[in-house]
Every structure is written in structure tokens, then in C-alpha cells.
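Supplied in C-alpha cells, the structure appears directly below.
Shown here: the complex without one of its protein chains, the others still in place.
Moving on to chain A:
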Amino acid sequence: MVFSEDDKRSIKGIWNKVGGHLREYGAEALERMFFVYPTTKTYFPHFDLSHGSAQVKGHGKKVADALTNAVGHLDDLPGALSALSDLHAHKLRVDPVNFKLLSHCLLVTLANHHPADFTPAVHASLDKFFASVSTVLTSKYR
């Protein structure tokens, strides 16, 4: 997947707008995902998944920080996400279908909190971005 200059502008633009809220949004997206797609909980038997859980907040922050790093390296996602890619392939082994579920919940969360900035063009660029990150994270699976 190739990012156009418009894609990069859209992604960085909304990322700047969101700023410090991204970590909350990471947690919210996870909460939505666990609620809407209960099968995703099977990867977190060791977590307290109740509303407001500190573990979910912590994990949301982790996910948000990794995505922010990716936004800073749109021209080299495989390089920037290499260690995370290894982790997901050899240790976590999250079934690839789940990346689409989290990506969808991230889009729902961003649309929810930033309706004015979540234009169709920005939505399209973000969808591409999350799909690319998902592809990189599952690229070493086999």
C-alpha cells in the first residue's frame, strides 16, 4: 500500500489535532473492541477488562504510542515496526482477523471525538494507515 502526499498530510494532520488524547482513545478503542467482539478477550485472560481498568488504560497507551511512532515513519513502516512485528509473530500470535476489528474500533473512536476533522478523505487515509500497520504486524507470521 502506498501513501500519497495527501494521505500523509491527512494522517499527520489528525494526529496533531488529537495530540495527548490519543492514549485515552487507545484505551477506548480497546474497550469498544472487547465489548463488541468478545472473542478478542481471549488474548487477555490475564487482564481485568472491566470499564476503567488500569490494565486496559495502560495497554491503550502502549498501542497509541506505537501508532504515533508509525505516523512518524510513514515511509518505512516495516522498519519502524520491526520489533513489534517480531513480537506479534513469535510471541503474541494474535490471529490476523483481529487487527481489522481493532482498526474499526479506532476509526469509530476517532469519528466519535473529532467529527469535524474526520472527513471522508481523512477517514480513507486512516483506514489505509491502520490496514498497513496491520499488514506489517502480521508480515512475519509465516
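Worth a mention:
In this text, contacts are C-beta pairs under 8 Å (C-beta built on N, C-alpha and C of every residue); 3 or more make two chains touch, one makes a residue touch a chain; residues count from 1.
The rule is short, and it goes like this: contacts and distances are computed from a predicted model.
Chain not shown in the complex: UniProt lists it as "Hemoglobin subunit beta-like", one of "Hemoglobin subunit beta-like", "Radical SAM core domain-containing protein", "serine C-palmitoyltransferase" or "DNA repair protein RAD51 homolog 3". For the chain missing from the display, the contacting residue among A:T39, A:N69 or A:N112 is A:N112, taking the whole complex into account. Here the missing chain is touched by one residue of A:A54, A:V97 or A:A124, and it is A:A124. By the touch definition given at the top, chain A reaches the unshown chain through residues 31-32, 35-36, 104, 107-109, 111-113, 115, 118-121, 123-124, 127.
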